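Omission of a single protein chain aside, the complex is shown with its protein chains in their original locations.
Naming follows writing order (A and B), and every chain is counted from residue 1.
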Amino acid sequence: MSEIKRVGVAHRWCAAASFGRIAFIGGHTARETRGLTVTEQTAEVLRLLDQTLAEIGCTKADILGAQIILSNMSMAAEMNEVWDAWVAPGHPPARACVGAELGKGLAVEITATAAVRNQEASLDGLV
Amino acid sequence: MSEIKRVGVAHRWCAAASFGRIAFIGGHTARETRGLTVTEQTAEVLRLLDQTLAEIGCTKADILGAQIILSNMSMAAEMNEVWDAWVAPGHPPARACVGAELGKGLAVEITATAAVRNQEASLDGLV
Partner (left out) sequence: MSEIKRVGVAHRWCAAASFGRIAFIGGHTARETRGLTVTEQTAEVLRLLDQTLAEIGCTKADILGAQIILSNMSMAAEMNEVWDAWVAPGHPPARACVGAELGKGLAVEITATAAVRNQEASLDGLV
């Protein structure tokens, strides 16, 4: 039976939790670019997301679903420009984008689900 | 090992991505009824959702979870009237409904997760 694997574990949350062949990735937000433009924050958030994906054995081409929260939908075009340059060609996720209130100074938050396709999991006869 | 199957693929997103027996369906919003009432938009969004579900081999009875975003929660009663007439009796999804900012002219956006129960996947010894 598969076990839950968590990476980036703090008391309050983890960065991602995988179970068998599915991973749930928590809300990623800017650290160094907090308070800066949505363009800069989106670039950092996607870099952080790439790092978390790598820690659970995934790449951006394995993302199944993504939810993007913008602090204001007027920033959608700028966010999308960074997203479009980042997304794995031919492997874009099912995506939703809405505007909602984020923590102070944050312009964008991204959560995702991903397929885990490493060998260890495949031995489980799983997904 | 299962592969990721994506339908409705554009550069930026896909309509749905399935992996093994689980599918993640992106935010569906009105096309023809954009700018019209929430009642009309909800009806169109649910028709589009039915189409996407069909493309991945699912029906509305296979929906596990759904998230409904309204541009204003005061529209909840009107949205629910259309939803209640649409939902598969006895097979309603785990649902959440919140109010958030959507793209211009959009009253409602729906995302979902669904169980994929077609034969091909069952041969994987999967879910």
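To be clear about the criterion, contacts are C-beta pairs under 8 Å (C-beta built on N, C-alpha and C of every residue); 3 or more make two chains touch, one makes a residue touch a chain.
Everything numeric in this text was worked out from a predicted model, so none of it was measured.
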Residues of chain B (touch criterion as defined above) contacting the omitted chain: 21-22, 62-65, 67, 70, 72-73, 76, 80, 83-84, 87, 89-100, 113, 115, 117, 122, 125-127
Footprint left on chain A by the chain that the document does not show: 1-2, 4, 6, 9-22, 24-27, 67, 69, 100-103, 109, 111, 113, 124-127
